[in-house]
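A protein chain is absent from this complex, but the other protein chains hold their places.
Note that the chains take the letters A, B and C in the order they are written out, and that residue 1 is the start of every chain.
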Amino acid sequence: MPDTDALETLRAALEVFARERDWETFHTPKNLAMALSVEAAELLECFQWLTPEESAAPDAKRRQDIEHEMADVLLYLIRLADRLGVDLYAAARSKIEINRVKYPVERVRGQARKYNEYEDYAQPDDAG
Amino acid sequence: MPDTDALETLRAALEVFARERDWETFHTPKNLAMALSVEAAELLECFQWLTPEESAAPDAKRRQDIEHEMADVLLYLIRLADRLGVDLYAAARSKIEINRVKYPVERVRGQARKYNEYEDYAQPDDAG
Amino acid sequence: MPDTDALETLRAALEVFARERDWETFHTPKNLAMALSVEAAELLECFQWLTPEESAAPDAKRRQDIEHEMADVLLYLIRLADRLGVDLYAAARSKIEINRVKYPVERVRGQARKYNEYEDYAQPDDAG
Partner (left out) sequence: MPDTDALETLRAALEVFARERDWETFHTPKNLAMALSVEAAELLECFQWLTPEESAAPDAKRRQDIEHEMADVLLYLIRLADRLGVDLYAAARSKIEINRVKYPVERVRGQARKYNEYEDYAQPDDAG
């Protein structure tokens, strides 16, 4: 990946991929969001019955599965962004800034309970 | 974003973000995969009752929500990749090549029915 | 199903099923909620690329898949309820009453736009 950005390279590749197959009809934002959600669940499934510790050290086969599912999530996300004209990188930068304000270091640092409570409190906004 | 890559910039920012808050304990791969899956569903919720056509032209408020949820998905995905040492870009490139073989143009082009059947064929045991 | 209730019959069968296999260890509420979420996505996958109309008339093979996935969702839900001591039927009755107040007939009746807006408005609570 020399000059251009990773996200843009993938976006362009996916656009060609869908056009070659005449899949634009199926790629409505609603359908793409469904597909993304299905892939996220397939990723989750890789960790389903593992302990937290086991989840940090998957064996080679599981690791391969995990990488494929993570790739699927990213690909559908980039494709959805393309169909809606969303700048993913800008959106992500902006969301980090929002989170910085929402979870100030001095308030949430190193406190499991606080973290959970804050999540609870934060949920309405998260769903917004 | 001048010299460095978007994904790497975001990865580094999230690493600092979590370290400052002592959230590494919570950020097991299993928990991050759950969080990613929850955010994917919140994204899906934005499109839930829309027709396919409406989903392609969300109003300004909904569009803002969609961008935030897409950002959340990307951020958790990058964070998960970092915790597992996965190169997201390489994984995505490799998955596109796999899909190229799995869905050859001459076989699936412009055929809604074929597309559905192929999906079925590709994930025959999913429903088991 | 003669004298006893469907939900109780299934609950009892699942309890025996898990005990016989020594699966209680894996069946923490957190893991069961994950499993349920994965099954819900597998159900969603059955409808993924269908039009709304097609989704109402699945062919025989797809219909079989759908029934299996719906069963999986119900089974994990009942198992989760059992582990937490939740009375599913009472919870469902109570939620219908809450929804009756939340979505008054005269306000939401037959209005697609209102429905969507209301959903939007309702989201913060839904996530609560």
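To be clear about the criterion, contacts are C-beta pairs under 8 Å (C-beta built on N, C-alpha and C of every residue); 3 or more make two chains touch, one makes a residue touch a chain.
What you see is a predicted model, and the numbers here were worked out from it, not measured in a lab.
Colleague: Go through chain B and note every residue touching the omitted chain.
Modeller: Looking at chain B, the ones touching the missing chain are residues 26, 31, 34-35, 37-38, 40-42, 44-45, 47-49, 102, 122-126, 128.
Colleague: At which residues does chain C meet the chain that is not included here?
Modeller: With respect to the unshown chain, the touching residues of chain C are 1, 5-7, 10, 13-14, 17, 20-23, 25-26, 28-31, 33-34, 36-37, 40-41, 43-44, 46-47, 50-53, 55-56, 58, 63, 66-68, 70-75, 77, 80-81, 83-84, 86, 88-89, 91-96, 98-100, 103, 105, 108-112, 115, 126-128.
To be clear about the criterion, only the chains that are shown with their structure count from here on.
Colleague: Taking each chain's centre as the mean of its CA atoms, how far is chain A from chain B in angstrom?
Modeller: 4
Colleague: Provide the C-alpha centroid distance between chain B and chain C, rounded to the nearest whole angstrom.
Modeller: Distance between chain centres: 24 Å.
Colleague: If a residue has to touch 2 or more other chains to count, which residues of chain A qualify?
Modeller: Residues 26, 31, 34, 37, 40-41, 44, 47, 126-128.
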